[in-house]
Structures are given as C-alpha cells and as structure tokens.
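Shown here: the complex without one of its protein chains, the others still in place.
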Amino acid sequence: MTDFNALRDQLKPQCEAIIAQYEQPRSALLPLVHLFQAHEGYASADALRAVSEMLDLSLAVVESTVSFYTLFYRKPVGKYMLQVCRGLACTLNGAEDIMAYFREQLGIGHLETTGDGLFSYEEVECLAACDRATCMQVNLNFAYDLTPKMIDDMLTAMRAGKYEITPLPQTEHPPRTWTLRQDLQVSHGDKSAGAQDQSAPNNPGGLDRDGIIMLDRILSDEARFKGRTKERLANVEPAMAEAIEE
Amino acid sequence: MPVVKVLTEGIGEANLRDIKVYRDRGGYKQLKRAFTEMKPADVQAICDKSGLRGRGGAGFPTGKKWAFLPAGVAPRYLVCNCDEAEPGTFKDRMLLEETPHQIIEGILLGAYAIESHHAFIYIRGEFKRGYEVFMDALAQARKAGFVGKNLFGSGFDLELTVHRGAGAYICGEETALLNSLEGKRGEPRLRPPFPAVQGLYSKPTIVNNVETLAYLIPILERGPEWFAAVGTERSKGYKIISISGHVQKPGNYEVALGTPVRKLIELAGGLRPGRKLMAIQPGGGSSACIFEEHLDMPYDYESLQKAGTMLGSGAIVVMDDTTDFVRAAFNLVRFFAHESCGQCTPCREGGHWLERVLHRFLENRGLKSDIEMLARVSHEITGINLCPLGDSIEPFLASVLKRFPEQFEARVARETVRA
Partner (left out) sequence: MIDQQLVTVTIDGTPVRVPKGTWLVEAAKQIKREIPVYCYHRKMGPAGLCRICLVEIEGMPKLQIACNTAVTDGMVVHTQSDKAADGRRAVLELYLVNHPLDCPICDKGGECDLQDYAMAYGQGYSRSVDPKVSKPKAVDLGPTIVLDEERCVVCQRCVRFDDMIVGERELVLKDRGVRNIIATANGEPYRHNFTGNVTELCPVGALTSKTYRFKSRPWDLRRTTTTCTQCPVGCQMHVDVRVGVVQRTMSLEDDDAISDGWLCDRGRYNVGFYDDPARVTQPMYKRDGGWVQIGWDDALDIWAAAIREACAVNPASVGVVGGGRLTNEEAFLLQHLFRAKGVANLDWRAGSQRQASPGRNGGTLVDLESCDAIVLIGESPAERAPVMDLRVRKAALQKGAKVIRIASAERPYPAPIPSTDVATVAEAIKKLPKDPKRIAIVWDGCDADFATSLLEKLPAGAQVLTYITGEQANARGAEAMGMLPFSEPGYGKAESGLDAAQMFAAARDGKLAVLSIFGANPAMYRADFARASFTAVSDLFMTETAQLADLVLPAKGPFEKTGTTTNMAGDVLPVNAAHSLETPADALSDLEMVVALAEKLGVELPVAEEVDAAVLRHLAKAPEDFTLGDARFGTSVILSPSKDPERRRKAHVEGIAFNVVVQTRVFGGGGTSAHDARIAELCPLPEAAFSPEDAAELGVNTGDYIDLVLDSVSDVVQAHHDNVGHDLLVEVRNGMPRGTIALIGGLPDSPASNLAGARVSVTNIRRAPEDAAEAIGAPA
C-alpha cells in the first residue's frame, strides 16, 4: 500500500499533465490507467481507486470503464504477454497451427499465465498486420511471419532473459488468469475460493463455465489435447497436477 | 501500371519519420500555404470539389460531412480515427508508423478547414510502436512551430492531443470513439443527435479517418481537379487497399478507385501456384464475399454496392480452394460477437448465438435445420441495431452459406444427437 502511495506521488505531475490536456478531466481515464499499468504491470485496485479520486468519479464508474477494454489487465500478468492474432487473414495462413504450437510449448491456454509467472498467453483479434501473417505481439511489440522455429527461439531467449523486448514490470506473482470474471465467480459463490486461480478444467475444451467459447480446442488439433488440463500441467507443474489428481 | 504513389510515396525509401526528411520532400508546405494564404472555407471548398469520400468505412463525402457542422458554434473538434481494427485492414498502421508527419499535417489541415482549435487523434491501443513514432513526430512538429499557438502568424491556435485506445474494435465506430475519448465505455451513442451537431463534450465534432485526412495534402497541392480526374463517376481519386489472405504478395497498394478487382489481385502477386480462387472479401470483415464472376468488376463504392457488398475500409481478403468456409464464417462471427459492446440485444444475443451454432458445426455437430436458421437469424438481427456492428454479422455468413452450402452440410451430425 505504501509502495503504491509512493508510486502515485511520483506519477502525480505526469497525471496532472495528462488531465490538463483535456477539456473534461474524465477524458484522462484511459491514459491514466495506461500509465499506472505501465508501472505496475496491471491495472491494480489501488490504481483504479487513485484514478477515481483524481478524476472525481465513483470507483464503480472507473471499474466499469476499465472492464470494457481488453488491454487493461485486472490482475498481474506474466513478464511476457504473448498475444497471437486469430484474425481471418492469419487464420487463412495457419494461425491455428501456430496457436496450437504455442499452447503446447507453454502448457497453458487462452487467457492463462504460466505457473512460473513468465508468460501470459492470449489469442487476440486482428492486429492489422495481415500482410505479415501469421503475426503476434509480445508486450505490444510485433513479431511477424511466425514459424515453430521462431517460437522456439523466442521462448528460449525469454526464458534465458535474453529476449530483445523488455519484460513487463511485475509487482506480484501473477495468478492463473487476469480477468476479473473469476473473482466475481468466487464472490458470487459460483466457484470455490480455492479454485479461483486454477485454470477451469474445461478451459481448453470448448465452453467455459460462462458458456463462452474458449478457442483452444476449436482451433487446435482435437486429438492432441484430449487429455486436457492434467496432462498439460504435468509438463510444467507436477505439483499442481497432483493436486488435481486428488 | 495501376499502382500509384501519393500517400505511400517515399515509404520504404526514406525515413519519413524525421521531420527534416519529410520537409525536404515538400512536407508541411501545404499546411503553411493553407494557414497563410487560404481561409478555412477555401480549404473546405477544395475538399468538397475533389469528391473525397471517407476512407474509414462508410465512404461518406468528406466535404458534405463538414457542411453538417452548425455555423457559428464553438468550440468544435476534429478527431482523427486511427483505431484501425477492421479485420484485414492495415493501411492506417502503415501510415502511422512510416509517415506520421503526413497524418499530423492532414489533421491540422482538417482542423483548420472546420475551424477547430483542438484536434485529437485516437490511436488503437495495440499500436504501441505507432504511438511512440507519432508522439515523437508530434514533438518534432511542435518544436517546428506547427502545433500550438498562433500558427504561421495567422492568429489561429491549434492543439493536437493524442489519445490511446485500450483494446476494443467498437471504438472505431465514431460515437463509441467519442465516448472512449471522454473516458467512458466505448459504447456507441444513440443518433440523432449526430456528432457533427453534438459530439465530443456535446460540442460539434467531425470524425475522419487517417487516410481521409492525409489525402487533403495532395489534394491541396495538386488541386481538386487532379484528384477528381481519376476514379469513377462517384468514387473519385485514390485509395490504399490492404490485400491479404491467399495471395503471394500481400500488402498495401495505392490505386485509383475503379481499378478492376482482377488487377488488384495481380498486383498482390496473384494466387499461389495451382490454387483456385474461391471467394474475395472486398471491404473488411463486415462485407459480403464476391466471387470469380466479379473479378472484372471495377473496385469502387457503387459497383461493390450493386454487387451486394461494400468497399468499406478497402481491405481485401482473398480465399482460395484450401479455405474452410465454415471456419472462416465462425472466425468472423466470433470476432463480432467478441467485439460487440453488448448494448443492443440483437447484436449481443444474436452474435453469441450464431457463434455457438457455428462452433457446433466445427465439431461436426451441426443440425440440418441449423443451416437455414443461421441464415434467418443472421438476417433477423440485421438492420435493427443501434450501430452498424450488429449489422456486420450477416453479410459474410450469408454469402458463404449461399455459395458453399455443401461445406456446412458436410458438418451436420450424421446421427441426430440429443442435446
């Protein structure tokens, strides 16, 4: 908390300059959240409260607005946010194979973070680089014409801390996912607290609890992921796999 | 050769991000000329005469749009729409990353023309590099005295504010963009009132695409007649086309409107050897497909409209005979369902419903009756939404359903499974 206060005070002049750019302070909402996210790695509850105070808005309004935008992460994310394009042009050029390869290499699915906190993985809409399909962004920096080899090299470099793109700041160890939906499910008694940060068992398989389609299964070779979560986890996190076994 | 270089001039050859290079090539001359030699109304008249139409999707004549501004109401705003997220479109990003000064100059010209003293550019959140390049260019332009107070001694103040989006396709829609710019959820607004009357902060506002504004520079330089001389009767001038999909040389190509579609595909290197053309999506994710028989059709607003589709943002996605059209349909429907703001029921519920049905087809669990239902439901949700996003779901789906019904039939469950 005190850490955050220090950050807030440090950023205060910058925040004021941003607010001054607009005729109405509320316009600064997105830029301010961007700013805090750039420093904390995600849009923390503290940050949203601070923004609501600076702009004289109710916290609910700030949370509502932030929840609309997919680039604001409500929980800490991995140091490398891997966002692979699933747009039409990329799909026509083999994005599905690339996504399947990513999931296999990382052992996680869409909207998930690896247990070591290094990678977060998301499949995103058209990134406006269709001429260089298939493409992706790493911490919002483009990578084009992806091949399994490139992915191997990229992940190796990242794991070794030698990748050219600076990792995102990480103030806390990230949980399994960064959407708030899971939180709500817990607070609403829909999911037990212990399951909050676990990947939904059916995440890589079609519909999640909300009935929202999780893309992994559709776009991947079905047979390969028949074993689903447990098998994938066994690769990376034996302990967690055991826990699920029980 | 149908390919021309107007806005794309110099890209890939020189570092146009550097204001010096840009100015050496004639940059900011038109801006100075406008501010020192012309009245705002003159710029407006030239734009109107050129027949320039919006390059963001709707293709509305720019001069006519400006004329909707109520006279004498201040402040008024110009917002440049750089939220490019239409599937298949990547022209604005190229302009942003390669020639940002051209955008700045275009915005300033547009703002001068409509007598706005505060202009904004809304840049898609994913365009991190584009944002950085633009911020750098803006600092250079500011230093050179092109942005700020009393420009070129004309007494005209003009501020330009850069606003970054945060991941929402719908924020490309102009009223959603304004809400996002006001720090709200990117939900489109009810019209009327139209933004030209009540836009940003309830003040008269014009939203124009990056490319639209950039074209103001050559139009001013070479005269409206030059621009109006190319193209067709009602689709005048040049346009940057983004071609992708199953072609050998995907990329942005600047062409005169009215160029036959076949030529465009040839420009992009044609299909891969041995492949057969199956379908072309001619105007972004919201457009219906055209097919082989349309190849000789001129690529302009009217012809495409007559063929039951649209030019949109000028994004052409070519699909050859390896394409799984069920998957393609699912892909686009899922896109619109994912990007729906969720305000209107038809778009929110309908899009998601269609997505789930198509998902079943992907798993070979379709029902025979679903095929007809897909067509009916997608048609029923069209034309009754608050903004055009909800109406964007039908065109592609309907056109492939009609053209390739066998691909859908092949995915009907062999035995009817009880749900």
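Labels for the chains are A and B, by order of writing; each one numbers its residues from 1.
Quick note on the criterion: a contact is a pair of C-beta atoms (placed from the backbone, for glycine too) under 8 Å apart; a residue touches a chain by one contact, two chains touch by 3 or more.
All values reported here derive from a predicted model rather than from experimental measurement.
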Touching the absent chain when the full complex is considered, from B:G63, B:G199, B:P218 or B:P346: B:P346
Candidate in contact with the missing chain, chosen from A:V61, A:A100, A:M150 or A:I165: A:V61
Full-complex contact with the absent chain, from B:A58, B:V162 or B:L367: B:L367
Touch criterion as defined above, residue of B:L177, B:A268, B:I290 or B:A337 at the omitted chain: B:A337
Absent chain, residues of subunit B that touch it: 168, 185, 190, 192, 337-346, 348-353, 356-357, 360, 367, 369, 373, 377, 380-381, 383-386, 419
Touch residues of subunit A, complete complex, unshown partner: 1, 45, 56-64, 67-68, 180-181, 183-185, 187-190, 193, 207, 209-212
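By definition in this document, only the chains that are shown with their structure count from here on.
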Subunit A and subunit B: spacing of chain centres that average the CA atoms, whole Å: 27
Of subunit A, residues touching subunit B in the complex: 21-24, 26-31, 33-34, 55, 64-65, 68-72, 86-89, 91-93, 124-133, 137, 139-142, 206, 211, 213, 215, 218
Parts of subunit B lying in touch with subunit A, wherever the complex brings them together: 75, 84-90, 92-93, 118, 124-129, 161, 163-169, 180-187, 201, 242-246, 250-252, 281, 285, 315, 317, 319, 323, 327-328, 330-332, 334-335, 338-339, 341, 355-356, 359, 362-363
